[in-house]
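What you see is the complex with one protein chain gone and the rest in place.
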Amino acid sequence: MEVGLGVKQRMAARAAQEICDGMVVNLGIGLPTLVADHVPEGRRVTFQAENGMLGYGRTPERGREDPNLINAGGLPVTEEAGASYFDSTIAFGMIRRGRLDLTVLGALQVGERGDLANWLVPGQRVPGMGGAMELAQKARKVIALTLHTAKDGSPKILPECTFPLTAREAVDMIITDLAVIEVTPDGLLLKEVAEGVSVGQVLSATSARLAVDRNPGCF
Amino acid sequence: MEVGLGVKQRMAARAAQEICDGMVVNLGIGLPTLVADHVPEGRRVTFQAENGMLGYGRTPERGREDPNLINAGGLPVTEEAGASYFDSTIAFGMIRRGRLDLTVLGALQVGERGDLANWLVPGQRVPGMGGAMELAQKARKVIALTLHTAKDGSPKILPECTFPLTAREAVDMIITDLAVIEVTPDGLLLKEVAEGVSVGQVLSATSARLAVDRNPGCF
Amino acid sequence: MSRADDAADPTALQTVAGPGKVALTLAAEPGKVAPLNRALEVFHDGMTLMFGGFGGVGTPPTLIRAILESGVRDLTLIGNDSGFPEVGVGPLIVNRRVSRLIVSHIGSNPVAGKQMTDGELRVEFSPQGTLAERIRAGGVGLGGILVDVGLDTIAGEGKQMLVLEDGVTYLVESALTAEVAIVHARKADRSGNLLFDKTARNFNPFVAMAGDFTIAEADEIVPVGELDPEEIVTPGIFVDMIVQSEGVGWKWAWE
Partner (left out) sequence: MSRADDAADPTALQTVAGPGKVALTLAAEPGKVAPLNRALEVFHDGMTLMFGGFGGVGTPPTLIRAILESGVRDLTLIGNDSGFPEVGVGPLIVNRRVSRLIVSHIGSNPVAGKQMTDGELRVEFSPQGTLAERIRAGGVGLGGILVDVGLDTIAGEGKQMLVLEDGVTYLVESALTAEVAIVHARKADRSGNLLFDKTARNFNPFVAMAGDFTIAEADEIVPVGELDPEEIVTPGIFVDMIVQSEGVGWKWAWE
């Protein structure tokens, strides 16, 4: 299943709704990067990049990129007022010390207790964990932003991850093309479904146990 | 025995002779501080202060002190061209990493294998070690600059230190009001005596075994 | 999902709060700048207080004075040294507000030495570079460090040791954090980005990271955007509150 940019932008926009005023936010590589362009009007947000920057802004205009002003995903960004540069030990110091309010990370699999797997596909790809372990384990709130199912249609939200973990019981919320799911102490709770998607569709695309909110919303 | 400033300055001047061109040097608190004023003409030296400065210069003129430009002994200094400021972890990073060529430290006792005791007098004074352990253990060359005997006349250069150690087998050279002594793999070697001091006087003021150089010099 | 007790509660964003227990509402203040009396609300008897400075240079004078006047006592102080009797944290010790010190030396404050000898003050010594790294380790969320300094001296006695796979033995030195950390900056912008002044930098940058709640006393407070992003030494994310410095009230030891 190939998913269009429209769907991805809607997912990113939904994730951006979780950004409250004043938050410090780190966006993972890939889909999460899109979140920056959807921050709701009037909310001040400080984006952190783990290579060593606090306070980056939107993508520069084409032709105005600075090769030395780059987020951790390798994409050109701009500098906001109050920004600072530092080395990567300090960047991860902020993360491990619990100073990040929110991170949005991609996922290969999410387990029903919030386990996250996103760095290794056994027998296929070993890209490495990069900074995902620190972010998943240490940010105050972790959103997994991912398509609901894998390319072959198999569920990515599972009772237990089968791929090696990035972090245990790390994810607080899962946002997919189909649904918004909260990780609660009692398990997964379906909070919202995407426009045009039924609760039944979400349930059948999910292999983890999934409770349904009394009154699920729509996004 | 109270020792005049003249004697101390002569000791400091002798220690300064050990500074070769291009060296990075850390001077301990007290008597070693005087060494800075005796660097031989034409030798470039970079002084490091473990609070967080590389490249400090001489004492400022009276009235021109900057309370935020201070060496590790708490005394005002000046800034040389090429100086840098950094935090104290980086200062000790330089020291532990072996980037210091020379340190000159005060001593309460020196053992004949080069053990140094300079931070604690049991039952009397416990000032704490400050940065002396790092400096003694990690600088490439360590000079103990000290009066030859304690105030009560008892020897400070001993077979074994009786006070708790700052570092084991750390000292390379001992410079006192009476002598210059090298710490060699075979033990202590008297290299020079102070003007007007006899080899016999040095030997009787020293309780460690002390070999005498074939042709001891004078300073 | 953070394992700390400050769980992912969006309402926590209404407060100025470090990763620890102290939380303080600052709705009335733009940015993190607060009057001195607000800063005083975070200090309490029996607390652990970490401070920047080296022989008093770089120790925030206005905060020290305010803490002294507030009367809080039974403090555990963590920092490089005990200052001089009238400089740095020295007055807190002289006025018996401190029950425990974690420092590298107390040589410049004879009162601290006397209180230790008299059993009134517990003092734990770390070699200076080890102490600095323990604080930094706390500041960057590590559990500790391995170091060989002082390994074969009494400074290593009673400490955990560890043999690495290459066969080398190290001392295990645990990370240090504190409920509140206080630092002295030359300049702060209103979001907490800090610059320091020459050798007054010393312990301040890593002490700023190691506080669960960090207060910066700044000689000058400027609007956000005025500091060069390349020059900022402490990023504002580590700073929870900024107070205006009233300057150094003490006479320097060398004067």
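All chains are identified by letter, namely A, B and C, in their written order; residue positions are counted from 1 within each chain.
Keep this in mind: contacts are C-beta pairs under 8 Å (C-beta built on N, C-alpha and C of every residue); 3 or more make two chains touch, one makes a residue touch a chain.
Since we're looking at a predicted model, the values are computed, not measured.
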item	value
Touching residue (missing chain; options B:Lys8, B:His38, B:Arg125 or B:Lys141)	B:Lys141
Hidden partner chain, touching residue among C:Asp81, C:Glu133 or C:Asp219	C:Glu133
Given B:Glu50, B:Glu65, B:Asp101 or B:Asp177, the one touching the chain that is not displayed	B:Asp101
Which residue of C:Leu49, C:Leu77, C:Ile106 or C:Leu195 touches the chain not shown here	C:Leu195
Chain B residues that touch the omitted chain in the full complex	20-24, 46, 48, 54-55, 79, 81-86, 89-90, 92-99, 101, 114, 136-142, 169-172, 183
Chain C residues touching the omitted chain (full complex)	133, 137, 140, 142-148, 160, 162, 164-166, 168, 170, 172, 174-175, 195, 198, 229-231
Contact set of chain A toward the excluded chain (per top definition)	29, 49-53, 65-72, 74-76, 79, 85-89, 91-93, 95-96, 119, 125-134, 137-138, 164-168
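The criterion applied here is as follows: only the chains that are shown with their structure count from here on.
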item	value
Pair of chains whose C-beta contact count is the highest in the structure	B-C
Centre-of-Cα separation between chain C and chain A, whole angstrom	34
Distance from the mean Cα position of chain B to that of chain A, given in whole angstrom	57
Per-residue overlap in chain B, given as positions that touch at least 2 other chains	none
